[in-house]
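Quick one: the structure is below, questions incoming.
In this view, the complex is presented without one of its protein chains, the others remaining in place.
Our next item is chain A:
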Amino acid sequence: MKQLLEKWGKGIGIYLALMIVFPFVMPDEYYRSVGIIIGLHAIVTIGLCLLMGLAGQISLGQAAFWGLGAYTSAVLTTKYGLSPFVGLVASAIVPGLFAFLLGRAIAGLQGYYLAMATLAFGYIVQIGITEWEPVTGGASGMISIPQVPFFGDSELSMYYLIWAIVTCVLVFSLNLMHSRVGRAFRAIHKSEIAATSMGVDVRKFKLNAFVVSGMFAGISGGLYAHYMGILDPQPFGLHESIKFLTMVVIGGMTSIWGALIGTVLIGFISEGLILLSEVIPGLQGDVDTIVFGGILVLIVMFMPEGLVPRIRSAYEKAQAKKAKETAAKTQSGERVERKAAT
């Protein structure tokens, strides 16, 4: 724990404080449910960040893993009467398996081809869920999925359950980043050839990244299914995948914190837009898609590294400048003193 604090001291402290306090600052059930949805998205985007930012692999099919997780847990609990906790464990394993198979098949692909392959995978899963009617309920979906019994089933307890999982995922990912695996990922991101020549098993690491991100998305999907109580295949398409992508890119691909902050930011902006639409009647419907698109364009044009790395580097620069100035001041001060002495 002490080590943890030393490593990312302030960051994790601020995060924990904000996370715990939020539902009491906003003592409104509605904002708790907003917090829950943001948390669910954050689990997916942190996984996606590991895949995209660290290992440098694009995925346009992340919502498919999300959907696989959701349906796995929903089917096991509603049709076979298993406990939601068993369902949640399965909702990590099944998408992980799919990610493994997909990763094995397409690990050799790069750039556009990888994007196309993951895009196709996303479509296949969504169509598969729609067509496999005896199990998934087809286009009309499933109803009466049980809640997760975590200290009752109030909005508040669900909030803490989900953010506890976000915290686990976050700590796991931050740890991973500072380990040999994380360094190997970053090496792959910079140049696969260079990484291979340094003895990194590129294929294996890429596969690992796929599996981990698929599992995170699956867990989040399982929680989403239990939280909503109903499922249909509509939310698990390309639109959602791109939304996840936007969150990661805005926050900054190369930073785990970036993914988290990007997700929170997008969540707040869409809530803000809903509130604004009550004041400005013209601002209704899909305005958020336009706003997110606009933000994405601005970010890619002016801050391709994303929000968090940019702010961090600006902060570091400012610190360095300050240090320099104080150093210069003390130096000149010394000189004056010396002059006075002589």
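Criterion: a contact is a pair of C-beta atoms (placed from the backbone, for glycine too) under 8 Å apart; a residue touches a chain by one contact, two chains touch by 3 or more; residues count from 1.
As a convention for this text, contacts and distances are computed from a predicted model.
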item	value
Missing subunit (named according to UniProt) among the choices "L-lactate dehydrogenase complex protein LldF", "ABC transporter substrate-binding protein", "Cytochrome C oxidase subunit IV" or "sulfate adenylyltransferase"	"ABC transporter substrate-binding protein"
Residue of A:A105, A:I143 or A:A164 in touch with the missing chain, whole complex considered	A:I143
Missing-chain contacts mapped onto chain A	28-30, 33-34, 37, 130, 133, 138-141, 143-144, 155, 228-230, 232, 234-235, 265, 268-269, 271-273, 275-276, 278-279, 284-286, 295, 298, 302-303, 307, 310-311, 314
